Structure formats: C-alpha cells, structure tokens
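Sharing a structure below in structure tokens format, with a few things to ask.
Only a single protein chain was left out; the remaining protein chains are all shown in position.
For reference, chains read A, B and C in written order, and residue numbers begin at 1 within each chain.
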Amino acid sequence: MDFSLDERAEAFRAEVREFLRAHLTDEVRARVAASGTYHDAEFHRAVADRGWIGAAWPVEDGGQGRDRADMDILYEEMAAAGAPVEGLSVTLIIAETIRRAGTPAQKERILRPVREGRLLLSLGYTEPDAGSDLAAARTRAVRDGDGWRIDGQKNFTTHAHEADYVFLLARTDPQAAKHAGLTMFLVPTSAPGFSYAPVHTLSGERTNITYYSGVRVGDDARVGAEGQGWEIVSLALAFERGGEFAAQLRRLVHATVGWAHAAGRTEDTRLLRRLGRVVAATEVSRLLGARATWLRSTAMAGAVEGAMAKVYATEALLRGSGELLDATGADGLLGPDSPGAAADGELQHLYREAQISTLYGGTSEVLRGVVAERRLGLPRSRRR
Amino acid sequence: MDFSLDERAEAFRAEVREFLRAHLTDEVRARVAASGTYHDAEFHRAVADRGWIGAAWPVEDGGQGRDRADMDILYEEMAAAGAPVEGLSVTLIIAETIRRAGTPAQKERILRPVREGRLLLSLGYTEPDAGSDLAAARTRAVRDGDGWRIDGQKNFTTHAHEADYVFLLARTDPQAAKHAGLTMFLVPTSAPGFSYAPVHTLSGERTNITYYSGVRVGDDARVGAEGQGWEIVSLALAFERGGEFAAQLRRLVHATVGWAHAAGRTEDTRLLRRLGRVVAATEVSRLLGARATWLRSTAMAGAVEGAMAKVYATEALLRGSGELLDATGADGLLGPDSPGAAADGELQHLYREAQISTLYGGTSEVLRGVVAERRLGLPRSRRR
Amino acid sequence: MDLELTADQRDVAEAFARVFARDSSAERVRAAEASGFDPALWKALAGMGAVGLTVPAGAGGSGGGFVELALVAEAAGRRLACVPLVEAAVAARLLADAGVADVAAEAAGGERVVVFAARPAVAGVARLVPAGAVADAVLALDGDDLVLAAGAPGQPVRDLGFQAAADRPLRGDGVESRVVASGAEAGELWTRSRDRWRLATAAACAGMAAEALDVAVRYAAQREQFGVPIGSFQALQQPLADAAMAADGAVLVAREAAWRHDNGLDSWPAAAAVAFAHAAESAVRCAELCLHVHGGYGYTLEYDAQLYLRRAKATRLGAGDPDLLWEQIGATAIGKGAP
Partner (left out) sequence: MDLELTADQRDVAEAFARVFARDSSAERVRAAEASGFDPALWKALAGMGAVGLTVPAGAGGSGGGFVELALVAEAAGRRLACVPLVEAAVAARLLADAGVADVAAEAAGGERVVVFAARPAVAGVARLVPAGAVADAVLALDGDDLVLAAGAPGQPVRDLGFQAAADRPLRGDGVESRVVASGAEAGELWTRSRDRWRLATAAACAGMAAEALDVAVRYAAQREQFGVPIGSFQALQQPLADAAMAADGAVLVAREAAWRHDNGLDSWPAAAAVAFAHAAESAVRCAELCLHVHGGYGYTLEYDAQLYLRRAKATRLGAGDPDLLWEQIGATAIGKGAP
C-alpha cells in the first residue's frame, strides 16, 4: 500500500504549478470571464508548447509516454487554479477515442494538430429530446453518394463556435434497435449547413446549440463502423474522469480560507464547522478519484469507481458551496463583478457552477444506478 | 383562515394534561419500561373511565360525539407525555373499522367492551415474506364446516400477548388475483392453535410473532365479505393518523430543553442550532398533521396529507434525535437505566425509537411514492 | 381550526394572483432582471393598495392585516415579482406605528418608495438593502436610532437575487436623515418590524418554493427519457415528494405566523422566526431541485429554474447567516424553559 505519488509525479506537479503562475495571467482570467468560454486559445497553445496535450500518449503517437496519473495532476492543478481547461479536456477525450478507434488517415488528420494546440474538438451527443438518454439521438445521417448527409440538432455543444470539429452521434438506421442504429462522425464546423446559436448559463459559461441542415461529409468522417456509434460513445465516456471535481472542492476550500482571513472570520465556529466538512469531503473525493485512476492504470477497469468519485465530489460541491455561501451572509449576494463581494465572488460563482456539476457527464441519479448495479451487484432497476 | 382550536378543544387539552398529571405516574412509567409494552391495563382503564375511548363515536354508538380534532389532542398529549397509548391506538383503529364494516353482532361484541377499556385488539397484517407488501399475505383461511380453519404466521403483532383478538388478514382464495383473494377475520387469542413468541426491539419495546395452527373460528369472525379483505385493510389504514409524530418531536424538544438547563448548556451554540432545527420541524409537522385532520373533518379526504405529515415528522425525528444525541457527546452513551445519563437517557431512547418510525404504517419510500402520485400527479412508478 | 381562506381573503389572493400573472410574467421578470425593479408593476400594486395594506385606513392605508399581506407576498414570490413589496409594506406600517404620519401616507400609497432594511446598519451604512438602488428612502436601525434616510438611490450592484440591492448611507452628503425613534423605543419598533418582515418574507419564500416545485413537477411529468416520463422514476419522485412536504409546510407556517400576529398572540415573533427559517430553506431546496430536474436546460438562462434559485438563495442570504437564526430559535425554546 503506497499512497504517495512518485518523485517524478511530484516534480511534474511543481512544474504545472509554475506554469500556471506564469501563464494563467489576470489577462487570461479576464478574457475567460468576459467570453464565458472555458477555453483560451493563447493559454491552450502555451499548454501545447510544453507537450502536455496528449502527453500520456506513447512516444510513437507523438506523446511523452507519461502516466495517466500525470494527466490527472495536470487537470487537477488546472481545475484547482480555475484555468480554462474545458476545451482541452473535451478535445483530448475525442482525440483519445480517435487514437484508439480511428482510421490511420483520421489519426493523421487529428492527432498532431491536437497535440500542437491547433485543433479544438467539441462533443455533439445530447439532443433536445434526449438529455441523459444519449442513445435516443434523432439527428439523422443518411448515405448520400459516397458520403453522408446530416440533418438534426445537438444541445450543449460547448466550444462549437471556436471548434474545428463536432464529434457527432447520429442515427443511421432508424429501423434498427435503439442502440444499434447509431454511427459516430467527425463533422467539420466549416461544412455548409452547419450553424450554431449561443446558450448562456447560470455560471456565465457559454455553450451552444448546433444545427445540421443538409451537412455533407465524406465517409472518411465516420468514426468506427456504421452502426457502432454506441460502442464509440461508450469508449469515449470511459475517458471522462472525475479528478477535476475534487479539484473544484479544493478551489472552494481555498476561496473560503482566503475569505476567512480577509474578513476576520478565522474563529467563527459556524464557518469552521462547514469548512471542516468540505475539507473532509475534499480528501474523500481526492482519494476516490485517485483510486479510479490507479485502477485504470493497472487495467483493473475503474469505470464504476470513477462514477463514485464523480458523484461524491459533485454532490459535496453542491452542498458545500451552498453552505459556505450561507456563512458569508448578505455579502454573498455579490458576484465576481462587484467590489466588496465576499471572496471576490468566488463562492457565489462556485455555487452557481456546482448546479451543473451533478448533471453533466451522467446525472447523479443515473450514476448511482450504475454504482448500485455494478459495484453493489443489485438487480437492475426498471429504468428503461 | 383560522388556526385556533376552539375554546372547547383547548379546554379538552387542559383536561387531558390534568388527567396525565394524575394518572401517568412514575409507577405506570416504570411498568411500561419494564414490560416493553406501550400498554398499561390500569392506565388504559382510567382513560376508559373518562369515556375517551371511542369518544369521537356518535352518542348512539356509545361515544361522546367529540370531533376528530379532540381525538388528535388526546393522542398528541399522550404521545408528548410518553404515555402508554399504543394498545389504545391500535384497538381504536380496529374498533372503528368494525363500527363501519362489522355486523351488528360484531359491534355488539366489540364496541362496548372496547369503550369500557375491557377489550384489547391487535393487528395481524404483515408476514415474514410480506413486509410492506401487505397484500402478499399467505396465511390461509379455509372453509371448514360452517366456519374457517386458519394456518399461518403474522409478524409484529404487538400486544398479542395481552390482546383479546387479532385483526387478521388471511388468504381465502389462492387462485384469485393478489388483492382479491383476501378476507379479514377477528380471531380470539383464546382459540386453540393460537400461540405467540415475543420479539424484542432496539427501543426495548416488545412485539410478537403469532402462529395460527389449525385455528378454528366461526363465520361470525369474518369482517366484511369473503374476498373483501383488501377493502377492509384500506378502510382501517385510513384511520391511522400522523399526529403522534409531531408529538414525538415535542418530546424530543422537551427532553433537550430540560437537559440543556440541567447540564448548563443553554448557551452552547452547537446545541442551539440543532435544537432550533428540531423546533422548526416540530411546528411544520404539527401544521401538516393539523391540515390532514382538518381535511378529514371536512370530508375533503386528507389521506395523502396524512402521509405527508407522517413522513415529514418521522424523518425529522430520525435526523433530529440523532443530531441532538450528538450534542450530548459521550454522556449520550448512557440509556434510561443508567444514572448520570444525559436527559435521563430520553434522547438516546428517542433516537432508538425513531429508527422504526420511518418504517411502520408505511415506509417513507412507499409513502413518498403515494405523495408523488396522488399529491403531485406524477405517473405511477414501476413499483410492482 | 379552518384552513380555508375567508371569502375576503380569497378575493385578495385571487386578485393579486391575476395581477402578478399579468404584470410579473416570465417576460416581465426577465425585462426587469437587470435593474431588479419593475416600475409598472410597482404602480399597479400601489394602485391596488398593496403597499399600505397593513397601514390603518386613517393613516393612508387599507387597514388590512398581515394575513392579507402574507397572501399577497406568497403570490409575489410565486412570480418572482421585481418590487420591494414586503420591505415597503413593513416600512409604511412602521412609519404609521411611529406616528410619522406624512411619510407614512406617502409610503403607503407608493408615491415614494420607502423600504425597511432588515439588518441593522454598520458604520452608518445600510448595506445591500433590497431596492436600495431605486428607493427614495430607507428605514434602518443605526445604533440606538431608527433612521429614515432619504436621498438619491444607491449605486446598483449585480445582486444574486435581482432585487435592486444597494448600499445606502444613513447620513452624510445628499442624505436627508430623520430620527424616527431612539433608544428602547427604536429597538422595539425595529425588532417588531424585522419580525413582520420575516413573516411576510416567509410567505414570499413559501410562494417561491411552491412554484419552483410546480415547475419541476410539470416538467417531470412531460419530459421523457428512456421511453417514459422522468417523473415516473423513483429517483426523482422521492426528492420531489420531500420537497412537496417542505413547500406545503412553508405555506402553513408562514400563514400561521401572520395569523398569530393579527390575533395578537404573544408567540407571533417566535412563529415568524420559524416561518422564515423554514420557508427560506425550503425555497432554496425546491429551486435547486427544480433546476436539477430540468437537467442541463435548468442551468441555461432560458429556463426559469435559475431565476427561482437565485431569488431564493438571495432572499435567504439577505437575512444573514441562517445558522444564527436557527440558534435564535433554539435559544427561544430554551429560554421558555422546559415546556
């Protein structure tokens, strides 16, 4: 039993922190706040310049052969610092899927530009009537000559307005069983017939609704075989991790501690009790996340454990951010854009953001069902 | 809108309190604690002597024609004082059902002795394999000459060892649909073939498992028509109320306030916060219960509202008793039988008792489902 | 006991429900969101006598009770009305109680927007007063003095609850201060008004809780996932049922507190504290659940869930750290000794 990260990993953490001090400037933060996009092209390229995009890929794929734990450190530190890392994160999930399941030509087209920070990818899974039920997608892709014609609509295609491709789940066989009639595509956002409209959210983050109106793509846009869309989604979902959420809790602790000192509340027992609970939840979340990473690194699966880490951390974030905001009283009414805001509005911002955390990447209810069935071995509930 | 109880009702409350001061002696309390039975024959008869058993029945049925609110006051004050009122409560639920659905001969046999405190009745619904699913009862009643032969087993037949009858739900037609093959009986505990074994519980309360081995009863033991057992159970369930649970919360507040004074903890903010929450929950529970009673008195139903009052109060009791016990720290380790126990062990006792409160009379999960369907109009969940 | 509204009460509740449905529709709330104040709605309410509802008829009001105010506040909460109804109604009544007849009449009629600050001022400034960015005057406790401070509206901030919150200095340049009461009298007047603010705001919170729940239930009943309405999943039914208990309880405790007040029962301030603590918590709980039930949509600004969440959380925060209130309720129970 060894809970330590090895020396190399610790050195990497130090390197990431140093990088953030240099590159996560107030200017970058201001741009992110103004755009509502948790992606910043300049910052993104600086990360790429270090070779950290795809750093866990083998050297023959252009990576640095780092372990997964290193990537976790990267995400964790970035999330804890509030760096704009969502575009990077989504891009890597898709690129990783291409690396495993793409054609040589797709890898050629995608992997190097991704590594170099020149290509941004976005997810097109969910639809207005689908929500958590991804396999209910109705966006159609129809054979058209040697390619495909795509018509439909996707929700929550974050970064679509600056991305190069959408990783799009479409129905290619409406006669086939729900999960069997799907195929995955990589649709260029430059294609005629593609458009988007911004969707603004409670935390100020911007996402998009994307429209596909007679969008033509070649067959080389297809990822995986026809009818294998669900397998590709499942593969991609396995690359979503939970480490960021423990890091969000760290951000919450950090902001609260800073505020307590600034506001002279370091001995307020009401605050201390609530903070103590969040500190403990942070440690538990960190370890649940670390366990999932370790299991994945040893090829002992880890998907259910990842779900556990995600639900535990995000529920703690929702509850804890609400309670710590309560501790600020009326000063908590002010957000990041108001002078005199408690913790510069960070607590309020985290409370707003926390509302979505228990929903995306699988709602808490769906994931608890996964845990009940696959970790506890309980009989399947009659969900569908 | 008028939240007051009328003067007559308030006078009745005062009368009940005065009665409790006179009759709920330390001797009675000691007997209850020793026997684990929340019924005390002497106390029960004293209640009967006041005419309070069946007091809400019309005068022609031997009652006092009181309103339901009076009966609620009676139960509430008794529960808040910790009086042994469970035997009385169960007896009245059954007697009320007989009064509505029994034959004239059954009414003759049951109602007067019940009113006079000479007859105790107990419930035989649930079975080892049935639990919440009462309609799954397997205890068999088979036609046998002009009567019935009963074989089977019932769980949680509280007071069976001192009761005169068990109100027994039995399967008379195993071929019929689950809910259609049931019939209700009033089985004398003096019948040959009836036996019981005590079952002891976490709170020290005693209940019983009852056995029926070739028990012979006449057809006059049947309550309602053959095959109508489920209708009779439903009728009886409607007479279960929720008022006692708000009273249990009052007991919890009372015990905590007493302890805070005795232990010099009246300014402990940790205690005050938790107490404040329980005080609020007590008020909310009281009003939810009063609403259900009021709706019933105006014949606007009130069953769903009763379920809401029950779940709210019992969940608050479970949470609140646990948190207030926490506030006592290590002194809470001692129970009612140990000198030096915090609050004379009452907080620990209430915490133990609270564990069953969210289970009997419908589990919180089942009742929340009822609320979701009947109060919120949500589609039926796939429970069965 | 009779929980049914009287005919008069029903008339009040229904009349105002109609007004808010028309003049505080989702579109109107969104239009008023940036400023936190809807002047047309204010005018409509003032015209119906809502602001002076509890001010005696002789003092320029309608001579109603807090039960009626609670019913109006409940309806306002349901529609997230962008007006300081409770703050102004409590201020007008306070001014009438204190014998400041001229201002009381103007305040009651709504010609001047005068609002009560539910937290004492600190260093001569009433901080983040709801409607402080639009009010003509603020009534606040400044040390031992109860001060009516008129002057230019405060600098608006983007407050969580779009309530036109702003700091209001009680003295200094451009502020016309008038001490309405001092010492023990000021304390008594202020405490009584704070408790009235609590009970009426509790009613507003109860309305928010009930409406957020209704919005969630309507969505859950029609939204399908995995081939069935999501409202048929026990995983959502269970928390929705719990929310229904909390919301119904909030309506009951708020109305009862108002009833106790109007019937002169000594217990009304304690009831007001319980009502506010429970109703404010329930509003946040129902709004969070409402957002969650809506999935990703709930998080977008296009849906109303986030509006309920923000107003509910802000209303709760506006009274200060909720723990202090729970402690106060506990202390009251202990102070009464063993019941």
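As a convention for this text, a residue touches a chain if its C-beta (ideal position, glycine included) is under 8 Å from a C-beta of that chain, and two chains touch if they have at least 3 such contacts.
Values in this document were obtained by computation on a predicted structure and should not be read as measured data.
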Left-out chain, listing which of the shown chains it touches: A, B, C
Candidates C:Ala150, C:Ala221, C:Ala235 or C:Leu324 - the one touching the absent chain: C:Ala235
Of A:Gly218, A:Gly258 or A:Gly340, the one touching the omitted chain in the full complex: A:Gly258
Hidden-chain contact residue, picked from the options B:Glu15, B:Asp151 or B:Glu365: B:Glu365
Touch list for chain C against the chain that is not drawn: 233-235, 237-238
Hidden partner interface residues of chain B, rising order: 126, 129-133, 136, 155-156, 199-203, 207, 270, 318, 322, 325-335, 337-338, 348, 351, 355-356, 358-360, 363, 365, 368-369, 381, 383-384
Contact set of chain A toward the excluded chain (per top definition): 1-5, 69, 250, 253-254, 257-258, 260-261, 266-267, 269, 271-277, 279-280, 283-285, 287-288, 290-291, 293-294, 305, 308, 311-312, 315, 365, 367-369, 371-373, 375-383
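Please note the rule applied: only the chains that are shown with their structure count from here on.
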Cα-centroid distance, chain A relative to chain B, in whole angstrom: 51
Residues of chain C engaged with two or more neighbouring chains: 228, 233-234, 323
Two or more partner chains touched - positions in chain B: 269, 273, 382
